[in-house]
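Not every chain of the complex is shown here; the ones you see sit where they belong.
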Amino acid sequence: AETTMEKIARTGTLTIGTRTGSPPFAYVNKQNEWVGFSIDLVEQLIIPSVSKKVGKSITLEKKESAPATRIPLLSSNAVDLIAETMTDTRSRRDSVDFSLTFFVTGAQFLVKRGSPIKGIKSVGGKRVAAQQGATNAKIIREKTPTAQLREFPDQPTAFQALAQGQVDTYTNDGIQLAGLKAKAPNPRDWEIVGDFYSYEPYGMAMRKGDADFRNVVNNGLMDGIDSGKFFEIYDKWFGPKGEVPYPMSPEVKKFLIYQAVPK
Amino acid sequence: MRYQFDWSVLWSGQTGQWLLQGISTTLEISVLAWLLAGVLGTLSGALRTAGPRPFSALSAFYVEFFRNVPLLVWMFFWYFGIPLLLPRLAQDWLFAHGAEFWAGMFALGVYHGARFSEVIRSGIQSIPKTQLEAALSTGLTVTQAYRFVIIPIALRLLIPPITNESLNLLKNSSVALTIGVAELTFQTRQIETYTAKAFEALTAGTLIYLVLCLGLSAFMAVLEKRCAIPGLIARVTPAEH
Amino acid sequence: MQNAIDHIVCGAAICKFYTDETLFTVIEFQHVNKWYGSLHVLRDIQLKIERGEVVVVCGPSGSGKSTLIRCINRLEPIQSGEILVDGRQLSDPRLDLRALRTEIGFVFQQFNLYPHMTALHNITLAPMKVKGLARAEAEKFALALLERVGMQDKAGAYPANLSGGQQQRVAIARALAMQPKIMLFDEPTSALDPEMINEVLEVMTNLAKEGMTMAVVTHEMGFARQVAHRVIFMDEGQLIEQESPETFFKAPKSPRTKLFLSKILSH
Amino acid sequence: MDFSVIANNFSFLISQGLLGFGKFTGGTLRLAIPAIILGFILGIFIGLGRLARSGWVRVPATAYVEFFRGVPLVMVIFWFWFVIPVLLGVPLPEYTVALAAFVVFEAAYLGEIIRAGIQSVPRGQVEAATATGLTSVQTMRHIILPQALKNMIPALVTQFIVLFKDTSLASIIGYVDLTKAAQIVNNREIRPFELYLFIAMVYWLCTYGMSRYARYLERRLSHA
């Protein structure tokens, strides 16, 4: 069958699956534009790398993906790359390939300010919202089986449920909760609590066994890290003036730089 | 990339249990919604054909409004919109007791109630007007004429279209997955996300729906035969879902 | 009630029951007008029907015959004029319409038996629900009526399993079950196969002989000739002619009546 | 309650959501109208197939109808979204997926309407045509179809309304129709009551208009 690079060369487009409601990684802003950190990474680092490889300019096409749909989207060729908030896990590596890690976070809880929930130890018996198909749901099931898990198809519906008090807490990766909180109508009503109860390195997912394409994607990311472009983009979204201020710890920065292997 | 079939995902691990839970939730929500729809539909359908003016207008409004807006919108409406209007205490109680289930149930029941209403109305109207006149001219009251003549005939005529509508309700319960009700389609998707075996999971879900629907319609066909009035052909409304 | 049954069952007694009294107008139309939207279907109708009288109404299709008799038990409202039944004004708001309707039996062209009930049950429904008769009593009476219309052996049959003529006879029995003072018939034989017309006309003839007050819309001129006391001809909502059968058939006054009779009698 | 959210996003909801002009693949009408037309065409084949004398045609057509009437539309959409592309080995854009799912699903229902419409033509009509020597194809073309089409217009319009409403389910696969557009706005603004009430009104206006038209047609045709 056709490889992904061949497909891109033929169609002149790179199709990615991304989110409409996961600020600041990928969401629809007030101008109804589809933007975010993940999307910028693709546009500014990966597209140039792909264009260079195929020798012509490539356009980007975005489709919506959600935790429950992203692997099927890849395997049905509907998209070539998942660029959103997908955690790289070993079991997922059975079905897809991942790029370098481009963000590191861990799961926490979003609660109304003043909630008794303080972390994964205190959610027993509580109503916990999670996204269907996300890693968090699986972990809660294993670690605190007494929690009443409610799974929603996407992040906004889950947050909605929390906002209305339908659930006591919403669990997701800390950075996403921070994004959600920052974009909420009244950010101060919300609190992110608990230590990371999981380790969530985000990667971009691709169809399995397509080494050429993976190299092109990784090269794009590594070039960005080398040139500092990656950190500019990070600053745009997570810097002090960014959408969701979230300074990068020195360890994470070092980890990212170490990922970029020499030319 | 070639697709690797692995049917064992359907019985290994938790999947079997998920499917069973899905079936039971689908049936629960459908049965409750069916009862609600039945009550709403019968009331408004009868009121629309014979009720006093304000009631028939109200019924007409109910039917036209709920029937003409997508079920999915109603799901969101009942789940995200309505609780906000309730007093705090009621909200808390609801949220502690499976609000998504009840919202889904109401969305389904109220929506299909409006559609039942139409089926019932056309059933009643398909009975010749002279049948009512015959009853009235022997001195029966309008209520008695409905109770003993019109409704019994209509009910028999209605078995096939009601069956149709009931099956639609059962199938439409799948829309409740959008507000997080863990019904059969939701569980099918769940299996798929955990195993990445879309084909197997969807096949299982599809077959279960087929068995439920075909089984129910076979049962209703038997019932229809048992209740048939000699010489009356059924079929009041065309197929619609 | 038991008394009443006896009356009905032995026809002669009934006859007495009605004719003992002096002649008395049971139905009276006073300048009745009726419109369907802009269609003027009854035009200034004036008509009296006496107790025990048999009146046949005929006329071309669409002339308003059905409308005329349907007004008598208020299946249709009228827009002006007045109808009196047994001296009671139909327009009176205090009138107990249901009670009035029990006194008027109505037989339809299309029989209109209740398809989900047996012949017997069709007949007992109203006596049980309206008069509150016990089932046993109602059934006894119903069986007597079925015998009277020659249908005693079909009590348990459903309408769909009866021929048209048989259905119409059950429908007549059903109307009689409320012991009406007046019987109205709207083309009772025109939905029937020709061989079945007679069995229904026979039942009606007997009823007439027993002294029942009857208004019959029909094109069966044989019946009109033999049974009617008066024949009424309607055209375009007007009452054109009312005569004894002899005069009506031999010497109709209006040219419209002549034309109609020529069409209907020649074949 | 604050309806300014509607005013602020009105053009997005209507032009993107309802009509399909905008940055996203979407539009309720852009999906519903072709789906109705193509579904009707496929439905004619299914409906005629159901009436075919040959079992080789009739049985598959019947199975088709029974199958799709026994499965939720959501399920069919998932099939087209996730499975069919894998089996075919080609990617399908969500517009094609949604369109294909609706056409295939609705054809089962439209086929039944077409069959009922054909069967509603009295037998006597066919006999009259046969007795004057018309062939069965001529009879179908000049006698049965014109009458059948007229008889089924009300049912067809009703089914079109149903299809129009069903297109909201395409939002599940990320197709930005009216429902999805409202969801997107709601994700940001969190004003569910106002937004869902508003799109309910929009849907209602469209479908109620169609159903009035169906009533009108029904009344007009019944006079003829």
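For clarity, chains are labelled A, B, C and D in written order, and residue numbers in each chain start from 1.
Keep in mind that, in the parts below, a residue touches a chain if its C-beta (ideal position, glycine included) is under 8 Å from a C-beta of that chain, and two chains touch if they have at least 3 such contacts.
All values derive from a computational prediction rather than experimental measurement.
S.K.: Using the labels on the shown chains, what is the complete copy formula?
M.R.: Composition of the full complex, by label: A x1, B x1, C x2, D x1.
Methods note: only the chains that are shown with their structure count from here on.
S.K.: What are the mutual neighbours of subunit A and subunit B in this structure?
M.R.: Of all the chains present, those in contact with both subunit A and subunit B are D.
S.K.: Farthest chain from subunit D, comparing Cα centres?
M.R.: Most distant chain from subunit D: C.
S.K.: Can you figure out the chain closest to the middle, judged by Cα centres?
M.R.: Most central by this criterion: B.
S.K.: Subunit B to subunit C: how many Å between their CA centres?
M.R.: Centre-to-centre distance between subunit B and subunit C: 47 Å.
S.K.: So what's the Cα centroid distance for subunit A and subunit C, whole Å?
M.R.: Computed from C-alpha means, the inter-chain centre distance equals 84 Å.
S.K.: Where the CA atoms of subunit A average out and where those of subunit D average out, how many Å apart are those spots?
M.R.: 36
S.K.: Multi-chain contacts only, two chains or more: what residues does subunit A have there?
M.R.: 1, 72, 75, 153, 160 - these are the residues of subunit A that touch more than one other chain.
S.K.: If I count partner chains per residue in subunit B, which residues reach a count of at least 2?
M.R.: 3, 80, 84, 177-178, 189, 192, 198
S.K.: Make each chain a node and each touching pair an edge, then name the shape: line, ring, star, complete, other.
M.R.: Shape of the chain contacts: other, as it matches none of the listed patterns.
S.K.: Between which chains does touch occur?
M.R.: After working through each pair, the chains in contact turn out to be A-B, A-D, B-C, B-D.
S.K.: Touching subunit C in the complex: which residues of subunit B?
M.R.: For subunit B paired with subunit C, touching residues are 128, 130-131, 133-141, 144, 148-149, 152-153, 156, 229-232.
S.K.: Across the complex, what residues on subunit A touch subunit D?
M.R.: Touching subunit D: residues 1, 15, 20-21, 27-30, 32-34, 63-66, 69, 72-73, 75-79, 153, 155-156, 159-160, 163, 183-185 of subunit A.
S.K.: Would you pull the subunit D residues touching subunit B in the complex into a rising list?
M.R.: 66-67, 69-75, 78-79, 82-83, 86-87, 109, 112-113, 116, 152, 155, 158-159, 161-162, 165-169, 171-172, 179, 182-183, 186, 192-193, 196-197, 199-200, 203-204, 207-208, 211
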